[in-house]
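Only one protein chain is missing; all other protein chains are in place.
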Amino acid sequence: MKKSIILLLILMMVFTISIFSFAQKTVVEFWTTDNEKSRVDVQEELAQKFMQLNPEIEVKVIPVDEPDIPTKLATAKAAGRLPDVGRFGLEYVAGFALDELLDAKAATTAIADMGYTSFFKGALDLVLSPVDGTWAAVPIDGWVQGIWYRKDLFEEKGLDAPTSWDKIMGAAKAFYEPSKAMYGIVIGTDPGQVYTQQVFEPFALSNGVTAFDKDGNIVMNTPQMVETLDYYTKLAAYGPPGATYWREARQYYIVGQAAMMFYSPYIMDDIAGLVEDYKVTVTDLAKNTGFAPIIEGPSGIKASYGQLVTLGIFKGANTDAAIKWVQYLLGPGYVDILYMSPGGKVPVRKGVVSEWLKHKVFSLYDPKVVADVAGGMDLIQRWGFMDGKIVPLVSDVYGRKLIPIVVEKILTGDISPEQGAAWLQEQTEALQ
Amino acid sequence: MPKDKLLTLKQREARLAYWFVIPTFIIVFGLVIYPALFNIWISFHEVTLGNLGESGAPFVGLNNYIRVAKDFLFRDALRATIIYSFSGSIFSIALGLSASLLLNRKFKGRGLVRAIFLFSYIAPVVSVAFIWKWLLNPVNGVVSWAMMSSNIWSKPIAMLSQRGWAMLIVILFQGWRYFPFAMLMILAQLQAIPDELYEAADIDGAGVIKKFFYVTLPELRYVLGTLFLLRLMWTFNKFDDIYLLTSGSAGTKVLPVLTYEFSFGMNHFGLGSATSMFLFMILGVFMIFYIKYALDW
Partner (left out) sequence: MNKIAKNQHIFGKIGIIASIFMFLLVILFPFYWMFISSMKGFSELFAYPPKFWPETFHFKAYWRVLFEEGFILYLRNSFYVAFLTSILNLMLACFGAYAIARLRFKGKALLMRSILLVYMFPGILLIIPLFALLANLGFVDNLNGLILTYLAQTLPVSMYMLAAYFRTVPAEIEEAGLVDGCNRFEVITRITLPLSVPAMASVGIYTFMIAWNEFLYALVFLYDSNKFTMPLGLVRLYSSYHTSWDLVMAASVIITLPIIVLFLSFEKYLEKGLVAGGVKG
């Protein structure tokens, strides 16, 4: 009995002392979706450097899979342990802001301190908060998607760059020779992959299909949507067999079996042959690759699709420390962040662009391609983001994979494009 | 005096027993019974990410159930679940029966062979699922090569992403992976069949096939009946295998996968609970009928 009392007292002492010592440091818990090991290493190095400059702050880098973010946040919230800073894609921002998880004031302070004119306007517009009219999160990087195509083969056949519906379809048809294992284009047809929606959306946008209107009404069942579904599924016929998504897009292109495919600039490393595992069998593929980020629809509307990744500061965080960390990542640490995947991370701050362009991968490409990649930020359009207003339901549309599912249904002949559009309308309404 | 001591001993024994049993009871109650009941509660409320931690989730009555039943994926999921469970169970039992018949006689190396037969069952589901995916790869997989070079296929088929094929594959996988369980149970029973029965059949002039149908099978009725129930129950609720092989695409989205998608893909936990309750009820009804009927075995 006596022994256990003494033990208990000692434990209490140790406990209180440790509380004290931890109370000295403010902890910033940082959830990052850049969770590949090599990237985590870079971020931890940055954390180390930051901590040296700010000894009273401790930064914990926690790698998380992007699709897990909403659930992980929910459990953290339930346990009362939200992180301080999180890195996640644009589609989550509106939802989180609505759920009152994000501290828009902190984000706005961070941006204002850095000077909002130092950011590309297009990027800032995408993170406007639906609640306050301030910025809900801090943009950090992004990319614009486009068609990567074999410039050399196009020249041989005397074809124009694939920048419009007609040109894309025409080129796809011209290159389609399955007996020689050559396919015109690889687009998204896998019903279980977000990629399918990502490739479909710019076609839709270029035909005036915005899925939601300014007031948040669902406008899926339109003649333009039917037209787009029809065009898209016809285009899929010139691609490889089976359900395709980004894996096939990459694979077929680097072995020279596809003339066109959709991708973000993430692919620049692979095409340039910089990635060990993916043997590029086409000589000088990078130099012979063109990039077409803008699609022109039948009525002349131009659209392009992309992604913006943001840093969100959560409510209840150690706000000042969190703001400092965010500013560090977008300041002294920014180039290191971007270099983790320079093609896939287009800067959102104007001043960094020239430094970013110095990375080796860009030298291997045609300068016009590089310019298109760099300038992509201002071109991005997305369903559910219009005129500074955000429709949170769009993330449910993504989550339920309505577009990939309807594309597959049309491809298997189960339904017609008209029925597909009606189905989309019905299902989106059911999501409310 | 002695009477008191005896009572105390009994009480002491009981108290000791409680201490022994309480921790297990707490864990099992807290992590199985209570959640099972909680699940029912969740299925009647609108529980999403936003209110996961709070008890203030709004009561919605049967709304979740209605939404699930009307969902465009529900009918397919139900059909897929039933086809998958029944076919998979029957197939794994058939394979298990064959395997146990093969192993019933002694032969050199039987122990090793029997051990190897269990490999597919004990290996982690993740690794076998991925090796199957690799083997079935339409461009580089061994299966594709075999089919193409023997001219069975004229062009490669991506089996795991095509309707019909995908269901076939997951059923085959089910049989491949779980037949050892059936095999073990049947083998145990086989070895308990008295030799006299076979000898009697011999005397009556029965050949191998007759012996199987008139001696072996009847003796195995109970085991087979139980096996079917067990395998059906487990396959009905199976998530890992299909999720890893096809993620539920190409018509293989069974109810467990749908439950997962509602809950952790769309973060509508109420819908997910309702789906799992459907699963539970459908299986429950079947089992009640089956046991009632099977009790006549």
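Going in written order, the chains are labelled A and B, and every chain counts its residues from 1.
The rule we apply is simple: a contact is a pair of C-beta atoms (placed from the backbone, for glycine too) under 8 Å apart; a residue touches a chain by one contact, two chains touch by 3 or more.
Everything numeric here is computed off the predicted structure, so don't read it as measured data.
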Option from B:116, B:168 or B:200 whose C-beta touches the chain left out: B:116
Among B:94, B:131 or B:168, residue touching the chain not depicted: B:131
Chain not shown, touching residues in chain A: 35-38, 62-65, 68, 71-72, 74-75, 78-81, 266, 275, 277-279
On chain B, residues whose C-beta touches the chain left out of the figure: 10, 13-14, 16-21, 23-25, 27-28, 30-36, 38-39, 42, 47, 52-53, 98-99, 102, 113, 115-128, 130-132, 134-135, 139-142, 145, 149, 176, 178, 180-181, 184-185, 188, 208, 230-231, 234, 237, 239-240, 244, 256, 259-260, 263-264, 269, 272-273, 276-277, 279-280
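One rule holds for everything that comes next: only the chains that are shown with their structure count from here on.
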Rounded Å distance between chain A and chain B, as computed from the means of their C-alpha atoms: 38
Chain B residues within the chain A interface of the complex: 49-50, 52-53, 67, 71-72, 138, 155-158, 161-163, 247-250, 264-267
Of chain A, residues touching chain B in the complex: 67, 70-71, 73-75, 77-80, 99, 178, 190-192, 241-243, 396, 399-400, 412, 423, 427, 430
